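A single protein chain has been removed from this complex, and every other one stays in its place.
Order as written gives the chain letters A, B and C; numbering starts at 1 within each chain.
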Amino acid sequence: MEQGNGKKLVIGVIGADVHAVGIRILEFAFREAGFDVTNLGVMVSQEEFIGAAIETDADAIIISSLYGHGELDCRGMRDKMNEAGLEGLLLYVGGNIVVGKQDFVDVEKRFHNMGFDRVFPPGTPPETTIECLKKDLGVE
Amino acid sequence: MEQGNGKKLVIGVIGADVHAVGIRILEFAFREAGFDVTNLGVMVSQEEFIGAAIETDADAIIISSLYGHGELDCRGMRDKMNEAGLEGLLLYVGGNIVVGKQDFVDVEKRFHNMGFDRVFPPGTPPETTIECLKKDLGVE
Amino acid sequence: MDELRNKKWTRDEFESVRSEILTQWPTGKDVDMEEAFAYHKSLPEHKVFSFKLNKAKEEGKTLIQPRAGVPLIPQMIELLTYLQDVGKADLLPTTIDSYTRQNRYNEAEVGITESERSGKAMLNGFPAVNHGVAGCRMLIDALDTPIQIRHGTPDARLLTEITYAGGYTSYEGGGISYNIPYAKNVSLEATIRDWQYVDRLTGIYEEAGCPINREPYGPLTGTLVPPFVSHSVAVIEALLAAEQGVKNVTVGYGQCGNLTQDVAAVQVLQSLTDEYLRKYGYGDVNVTTVLHQWMGGFPQEESKAYSVIAWGSAVAALSHATKVIVKTPHEAIGVPTKEANADGMLCTQQIINMLGEQSLNTYGLKDEKVIIAAETRCVLDKCFELGKGDLAQGVILAIRSGALDIPFAPSRYNAGKMLPARDNDGAIRLFHAGNVPLTPELLDFHREKIEERAKYEKRQASFQMVIDDVYAISKGRLVGRPTNK
Partner (left out) sequence: MDELRNKKWTRDEFESVRSEILTQWPTGKDVDMEEAFAYHKSLPEHKVFSFKLNKAKEEGKTLIQPRAGVPLIPQMIELLTYLQDVGKADLLPTTIDSYTRQNRYNEAEVGITESERSGKAMLNGFPAVNHGVAGCRMLIDALDTPIQIRHGTPDARLLTEITYAGGYTSYEGGGISYNIPYAKNVSLEATIRDWQYVDRLTGIYEEAGCPINREPYGPLTGTLVPPFVSHSVAVIEALLAAEQGVKNVTVGYGQCGNLTQDVAAVQVLQSLTDEYLRKYGYGDVNVTTVLHQWMGGFPQEESKAYSVIAWGSAVAALSHATKVIVKTPHEAIGVPTKEANADGMLCTQQIINMLGEQSLNTYGLKDEKVIIAAETRCVLDKCFELGKGDLAQGVILAIRSGALDIPFAPSRYNAGKMLPARDNDGAIRLFHAGNVPLTPELLDFHREKIEERAKYEKRQASFQMVIDDVYAISKGRLVGRPTNK
């Protein structure tokens, strides 16, 4: 396990999604990489993500969505964050975020337009996300 | 087994091709369908096909090619038949007649241009060929 | 409300709940039970699930069933017709979307509208409640194959009413299997009660001469679930269902990956369920089995996904499961296209037909059967003991205490103290037993199996090993070895 880097993450699975395995592994991997992790588990609403981010003074919100309703569930997230005073807070999404096998360039664009800083395709290994986080949060 | 229909076929596998299974089954199926079959087996040259057709006074030559060299092996067949006095004799080819998975419409055209009356794609069942033969030879 | 008991509901108890259920969403008012019985009786035998299953069981055949659901009716008919005609499905599904599963019919309605507007499927399944009785019957009428509702709904009462009235003859789920893997905050008391309703409704249809097949959901979280855990749930849900009058049950199991363990598991599942049903007075229930092809994370490459599909099919064929639920080459990516779905089925079919005549009689098979049966008995008997003879109470206490413990479950009612890992041959064993009430001999057996692997891999068994196992199949192997092995 790496030394703590002081950066705080709020993670969870959005919407009515109950896929519990990936987020548990992400929690473990982020911790091993030195992050301070608040794992909200599955079936997390936008409000819960925002509440937890405010409460923990988080550096990033990491949203996982596996079941295909990611697009409906993520709509308006950035606006709500802005309203709550979390302007510019780092916001990632990943998993199987849309229904079916779609062209990922397209999907990425749609989520970028919705205000997500980074959008990850199915099966992204934790290492990739950790690298991005370190870069975006200026760790090391 | 159907009654003999009096029509005579010369069949075989052309070139350096040793695929022996399909032709044995075709022989069996054509006989069952009432044809009089001369099976030259595998590794048959153009000359052997023509010789056998003359000798048996055949109504059609059926060429099988599985191994992929069909295009090289079949070149000039129709000319040689014409030279030998077999103008207009019914000439079929089938099997896996070219190398690799190619667009069949294209392949068919190339073999039509080489003077073949009918060209069959991989895995054509004997029933299909028998139907065509009956039609082309006016059986029933 | 009365204390929860494993006891057949009276008609009064049933009706008093029912009137409330049918008003949960406007389409509820179209449910007319007598008219529904007539509709069911008008169905030809080849459209009735139980008939087809029982016939297959007699003939020793393994039937093939895909998963599939899209938001709109015309597309759903097209999809199922394709799977029936091109994929040669023996049995068809209607997979319900995730909003409906959470009784969020408003959001499902938004999904329908958005899908119509955008021309893209915005829901991950078919919102049957919103489409109502008439919508369901459009599917039943259009297809020539029995169709089943497949979902993951903790409170499925309205969905059941609508789809039964809509002519469905098979229904997946159960109070444990559709709660613990599918919910976070729903109590077991609630789901067991709600599924008593579903089972009682099924019983009422049976009593009216309309057979409806019920299928406890076998694979649970699909992630390293030891056979005895899912078998315990399957037998319990079969018993609970039988008490409410269910007569046709299909018990299920998700492939683990080790051939011997898997074949043993399917065979024991059939015999144990039969045995417990008989023992508790439900000897007249028809039991069939279903094997789910690998339910955990899939490899992304289609060529590798085919391999996993084929291997699952081999298990189904060699164990002679009554049916097999098929995955697709798109599994790791997203809800499959109809073509990908049919491809998975054709791949499955080829194996089933090549292997259906073969069977497996390994030396190890008998041992494994004895072990799985013994483990399952430990858990089942503990449930009866905890409930002082009442299974409904017993299972709640068993899950609370971790005597029955489902790995990787999202539910906060699940203990999550047990940790599974693969042994050196890839069979799923226990790394931490938690509170699972196995005999000391069985616990020793598990310990030895895990130690053998740890020794071979020259590392301590740890959560890292479990994670490696979770990833293994998607990374191309069965046992999650460290990189040097």
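For the reader, a short list of remarks on this structure follows.
Heads up, the rule we're going with is that contacts are C-beta pairs under 8 Å (C-beta built on N, C-alpha and C of every residue); 3 or more make two chains touch, one makes a residue touch a chain.
Because the structure is predicted, anything quoted here is derived from the model rather than measured.
Across the complete structure, the visible chains that the omitted chain touches are B, C. If you put the hidden chain back, the residue from B:Val42, B:Cys74 or B:Ile130 that touches it is B:Val42. In the complete assembly, the contact with the undisplayed chain comes from C:Gly426, out of C:Pro127, C:Gly394 or C:Gly426. The hidden chain makes contact, of the residues C:Ile112, C:Leu143, C:Leu239 or C:Leu259, with C:Leu259.
Contact between chain B and the unshown chain involves residues 15-21, 24-25, 28, 41-43, 67-69, 71-72, 96, 98-102, 122-123.
Take chain C: the residues that touch the chain left off the picture are 257-260, 299, 301-304, 306-311, 313-314, 318, 329, 342-351, 353-365, 424-426, 473, 476-479.
Just so we're on the same page, only the chains that are shown with their structure count from here on.
Distance from the chain A centre to the chain B centre is 65 Å, each centre being the mean of its Cα atoms.
Chain centres here are Cα averages; for chain B and chain C they lie 54 Å apart. Annotation: 30 Å between the Cα-based centres of chain A and chain C. With touch defined as above, chain B holds no residue shared between interfaces to two or more other chains.
For chain C, the set of residues touching two or more other chains is empty.
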